[in-house]
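Structure first, then comments.
Of the protein chains in this complex, all but one are displayed in their positions.
Up next, chain A:
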Amino acid sequence: MTRASDLTSLTIAEIRDGLAARAFSATELTKAYLAAMEAARALNAYIVETPEKALAMAAASDESIARGEQRPLEGVPIGVKDLFATEGVHTQAASHVLDGFKPPYESTVTANLWQDGAVMLGKLNMDEFAMGSSNETSYYGPVVNPWKREGSNLELVPGGSSGGSAAAVAAHICAGATATDTGGSIRQPAAFTGTVGIKPTYGRCSRWGTVAFASSLDQAGPIARTVRDAAILLKSMASVDEKDTTSVDLPVGDYEGAVGRSVKGLRIGIPKEYRIDGMPAEIEALWQQGIDWLKDAGAEIVDITLPHTKYALPAYYIVAPAEASSNLARYDGVRYGLRVPGDDIVSLYENTRAAGFGAEVKRRILIGTYVLSAGYYDAYYVRAQKVRTLIKRDFDLAFEAGVDAILTPATPSAAFGLKEMALASPVEMYLNDVFTVTVNMAGLPGIAVPAGLGAGGLPLGLQLIGRPFGEETLFSLSEVIEQAAGRFEPARWW
């Protein structure tokens, strides 16, 4: 039998090969992960572990393999962000307001994974309702990044909102994870942890059964250890779903087939507006390195302009809170979750929501309620939606001019310390998403791929932005970066 730590080091592609060759069983693999999870509780990546369910699913996978039927994700141990409804299992979006909620149904994305043979290890920590960039807004406490600065014991954030997903993948306590991205919540934590994360085109993964934050921006996607693993996971997560009217009627692509495909002749746009003031030299250097790698692989580099880039973040902070204030109106203390009594129905609502939501969620609900309120709707919300049209048009024009994908840094910095931003204004925290938020505003696919280590030996990521439904191109290009940069793993301290 292979050693447990070796089993948790395998990529999903290697698990697939190992199970097919009967080198180990799905049960052995799952047991190795359950032991690793127990040993890594200091990271606080899991909110709930589901060992019994995992072992039952692994046993079913072993039976399936014994019958000679190996489905695409057979026996692959997966962590699930707490935003996805999982039947009979804790689903609270890391919020107190959903206290005790166990959905009687399964989200489409997770149902797709189980259908393809994957094994559920548990529910992963996240920022409350996916609102945050450091995983510090979770009701269940912050997640600790498995990475530390060289020679420092300071605990770092894993990024957010999918901080639990990214930390768990980087720490080898799941083989891959589901995540969601409304303004950068897959790509920023992937960049902070040296993992690969892709937010597909809006409409590619069904939103059914995913707790809603900002419905016109929310998209599910995977976080994985390699580009190929991300491709394998996305293939299973994506689908055409009649339960989600924004699910797009296009066949799911051959993502894994795109990994390793030549990028020769592809035109890569470099947007000058992403060269922001005060950008650290290491980020500049990383970006240039990425340009050189793609050029060496035969891609053509062209300078482009996306003139409305600087307006994406302010427009986002109108659109996303507006949609959130509407979506989160359902948490009323009546139908599910927490209930704090009051003298009448209104005070029951007010008390429940006061006790149930954390500070960042309240802040966004209040902003959203304000910008949608009578007299301000046109000045804020309609104007922001018009700006969104301009942002999308910038990208449309670049693609019409023949650009196949756009290369940018994934984040303006490496991971920062826990509580380091505690005294910062909300806007300073929002600036973490400055490179990623444009992609959600335009509904495009974007992937973050590790590209090197910066000061203190912390991972840094590059972002590739694709045409609508251009995920295959992104997988081909990011494979070039992964091959050139290598893979990065944290030194184990937990």
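Observations on the model:
The rule is short, and it goes like this: a contact is a pair of C-beta atoms (placed from the backbone, for glycine too) under 8 Å apart; a residue touches a chain by one contact, two chains touch by 3 or more; residues count from 1.
Keep this in mind: contacts and distances are computed from a predicted model.
Chain not shown in the complex: UniProt lists it as "Aspartyl/glutamyl-tRNA(Asn/Gln) amidotransferase subunit C", one of "(+)-trans-carveol dehydrogenase", "ABC transporter permease", "Aspartyl/glutamyl-tRNA(Asn/Gln) amidotransferase subunit C" or "Periplasmic binding protein domain-containing protein". Although one chain is not drawn, the whole complex shows that of A:Glu52, A:Asp277, A:Asp303 or A:Asp344 it is A:Asp344 that touches it. Per the touch definition above, the residue from A:Ser25, A:Ser61, A:Ser138 or A:Thr201 contacting the chain not shown is A:Thr201. Only one of A:Lys53, A:Arg71 or A:Lys102 touches the absent chain when the whole complex is considered: A:Lys102. When the full complex is taken into account, the listed residue touching the unshown chain is A:Arg363, out of A:Arg261, A:Arg363 or A:Arg487.
Hidden from this view is one chain, which touches chain A at 100-104, 201-203, 216, 242, 245-246, 248-249, 308, 310-311, 313-315, 317-318, 325, 329, 332-339, 341-351, 353-354, 357, 362-363, 365-367, 369-370, 373, 376, 379-380, 382-390, 392, 425-427, 430, 441-443, 468.
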